[in-house]
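For this depiction, one protein chain was excluded, whereas all remaining protein chains were kept in their positions.
Each chain gets a letter, A and B, in the order it is written, and its residues are counted from 1.
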Amino acid sequence: MDNSVSPQNSLVSVQNLSFSRGNKKIFDDISLEFERGKITAIMGPSGTGKTTLLKLIGGQLFPEQGTIIVDGNNVHRLRRSDLYNLRKRMGMLFQSGALLTDMNVFDNVAFPLREHTHLPESMIRTLVLMKLQAVGLRGARSLMPNELSGGMARRIALARAIALDPMMIMYDEPFTGQDPISKGALVHLIKSLNTILGLTSIVVSHDVQETAAIADYIYVIAEGKIVGQGTPKEIEQSESDWVQQFMTGAADGPAHFHYPAKDYVDDLLSTGKRY
Amino acid sequence: MQHTSTQDTLVGLFVAAGIVGLFFLALQVSNLSSFTEQNSYTVTARFENSGGLKVKSPVSAAGVKIGKVSAIHFDPKTYESVVQLSIDSQYNTLPDDTTASVFTAGLLGEQYVNLEAGGSEEHLKDGGKIEITQSAIILEKALGQFLFKSAEEKK
């Protein structure tokens, strides 16, 4: 791990984070660094709390222990108004897109601009069309969210996320449930936005190929711990059983195929005793 | 939001209709238009028996409502009913020998105070007293008299 990210150059730094939901420990003392201008991916099986991590970074949830520093600010120590100011510089792309259903595409992308700036309507129009052009959906501006396909909704949401020209974007499962073409379009978009706008990207995903294709650095999380980290190449060659199982998609491994249960034979026999 | 102006019109119509409804209730349904408490003066009248008279019962003269009963209490010394009448101040020329009687509107109707002007030159003032009063007619008594009379006529 000699080429791990240096804390000096990281935009987001998660230190010794612990978080649990009910009795289930979701994160157990983990530390991650997200370097400026890079795409960092967080991978892991479903249910490992990857989305929770993004919500923690965005200040929507509070950790039990540990600190999260975003651009020099301790997210959970900020006053509410400062947190809101910080969020204006953080874009987040939700899994469902989270478009406002009572507005059309144009108004959705214009929403953050109208809420946070006092720009004249002509300027807003120009900006919105620019953002829509960037995601290739300028022609869809007057559609309502329920008329969009899943992939289109996500791209519109991406246009909205970059409306305020943030310093970073968090992608929550951007590829889940997309057809290969939409996946390709999103992969291309994430990569190009990152280089063109100089963004820092955090991608949470369990789609191995797509993520490995664009990420500069990958963390693999399982059972509340980081089980592997490194560049996509290093991850592929990792000797960790967890990482190997995840990358190759093996049915059994450290993550068991069977939900915890008592011994199969005992279980079968014990029902026999009823008779 | 292309339908903004239609929507504005609808909201405008709704609010206007609601306010019209409130005004309708205030003016057409309640007694707001006929009598307000601010411009009134109070006189007291003592009755041997004020019957079914209540606070807010109407006070009228010659069949026109000119005020209402504002308080009723029992005087433990004289065993009389003390009734405060608040009368609209535009009717300030009632003579001080006005007679107050408790009448009933119809056979089963509500009871009200009827004022009958006397001949004095002096007018009733705020806090004044009506000296001549006639108590409520008790229904049983009235019925008894009526039956008695009609029995006599038949003879």
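The criterion applied here is as follows: a residue touches a chain if its C-beta (ideal position, glycine included) is under 8 Å from a C-beta of that chain, and two chains touch if they have at least 3 such contacts.
In this section, contacts and distances are computed from a predicted model.
Of "Acyl carrier protein", "DNA-directed DNA polymerase", "Intermembrane phospholipid transport system permease protein MlaE" or "Cytochrome d terminal oxidase, polypeptide subunit I", only "Intermembrane phospholipid transport system permease protein MlaE" is the UniProt protein name of the chain excluded from the display. In the full complex, the chain left out of view touches A, B. Of the candidate positions A:S18, A:T52, A:T67 or A:Q95, contact with the hidden chain is made by A:Q95. Touching the chain that is not shown, out of B:F14, B:F74 or B:F146: B:F14 (per the contact rule at the top).
Considering the full assembly, A:Q60 is the residue among A:S46, A:Q60, A:Q133 or A:Q209 that touches the omitted chain. Interface residues of subunit A with the unshown chain, by the touch rule above, are 55, 58, 60, 84-85, 87-88, 90-92, 94-96, 98-101, 111-112, 115-116, 157, 160, 164. Within the entire complex, the positions of subunit B that touch the omitted partner chain are 7-8, 10-11, 13-15, 17-22, 24-26, 28-34, 54-56, 58, 65, 107-108.
To be clear about the criterion, only the chains that are shown with their structure count from here on.
Between the Cα centres of subunit A and subunit B there is a gap of 76 Å.
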